[in-house]
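Have a look at this one.
All protein chains but one are shown at their positions in the complex.
Entry: chain A
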Amino acid sequence: MAVTDHGVDHARREYAKPPIKIFKNLSSKIAAIPMILTATVIFIGCSGWTIVHSFTNSKLLPKLDFVGFDQYERLWSSRRWLISVENLFIYGLCSLVFTLVIGFLLAALLDRKIRFENTFRTIFLYPFALSFVVTGLVWQWILNPEFGVQSIVRGLGWESFTFDPLYNSDIVIYGILIAGLWQGTGLIMCIMLAGLRGIDEDIWKATKVDGIGTVKTYLVVIIPMMKPVFVTALVLIASGIVKVYDLVVAQTSGGPGISSEVPAKYVYDTLFGRQNLGQGFAASTMMLVMVVIILIPYVYLQFGGKKDQ
């Protein structure tokens, strides 16, 4: 994008000579070819291919044997898919809210010029260095009732204490959420902290002069100023939510029963394990639709306004 914009500006400035636009900035255009090809062939082309094949009854090998909306009908009547979508919704909403709130709170606390800030920052960011698989395994052990939190608390004398989210169908998704938050919050905190450091000292001085309290300053002055930082954080969190897969596989592999299934796992299992490409493609198309539904308002808000200016 930037390359072509630049080319246009350049062309305007040298208006006198009639330029052959396509040869302007030739080297940068050539350099952009791989990216353009990747975007068109891999992202758009393969998505299109997937969507087309989601209307077929392909099994192990893709075939163009169209069956209309059959795959989608089956998808939306499959309880496993419905549970997956529900789980994604719960996980997504909680993860979004909690990551932003906790991330911002931690960042704001660190920003109060505390001692050992570096140490705390490292501790909070450290989980992010672990992969989801390791995170999942660690939390599987921590939440295991036989030797995890539950057994420790019981060992301390509280015999009736029960905390086994991974073995309880009703709350298993929150067990996964805990691990996800533990892993992801540190990064958001760092981004928020960078945003807070970017706020001019004079703003703080000005609010102090005006007699505005600290909390209120954060809420009405600082947060609105940090809009770009929040947008970045939002994109990072949202992309993490849609693709959540490895955490579930490592922690519960979808169990107990099918109560912690997520859409990405449904796609993988039907595509490869069950040798049913048509069904898997239908599910992945629905995932794309979900992303697009979230993305369109965001794109509209972010880029739509600029045209009016």
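Everything below uses one rule, namely that contacts are C-beta pairs under 8 Å (C-beta built on N, C-alpha and C of every residue); 3 or more make two chains touch, one makes a residue touch a chain; residues count from 1.
We adopt the following convention: contacts and distances are computed from a predicted model.
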- Item | Undepicted complex member, UniProt protein name, chosen from "Probable sugar-binding periplasmic protein", "Cytochrome bd-I ubiquinol oxidase subunit 1 apoprotein", "Biotin-dependent carboxyltransferase family protein" or "Dehydrogenase" | "Probable sugar-binding periplasmic protein"
- Query: Of the residues listed, A:G157, A:G211 or A:G273, which one is in contact with the missing chain?
  - Reply: A:G273
- Using the definition of touch stated at the top, determine which of A:I20, A:I33 or A:L61 touches the missing chain. A:L61
- Which of these touches the unseen chain: A:T56, A:Q183 or A:S259? A:S259
- Query: Hey, which chain A residues sit against the chain that's not shown?
  - Reply: 59-61, 74, 78-80, 145-146, 167, 169, 253-259, 268-276, 279
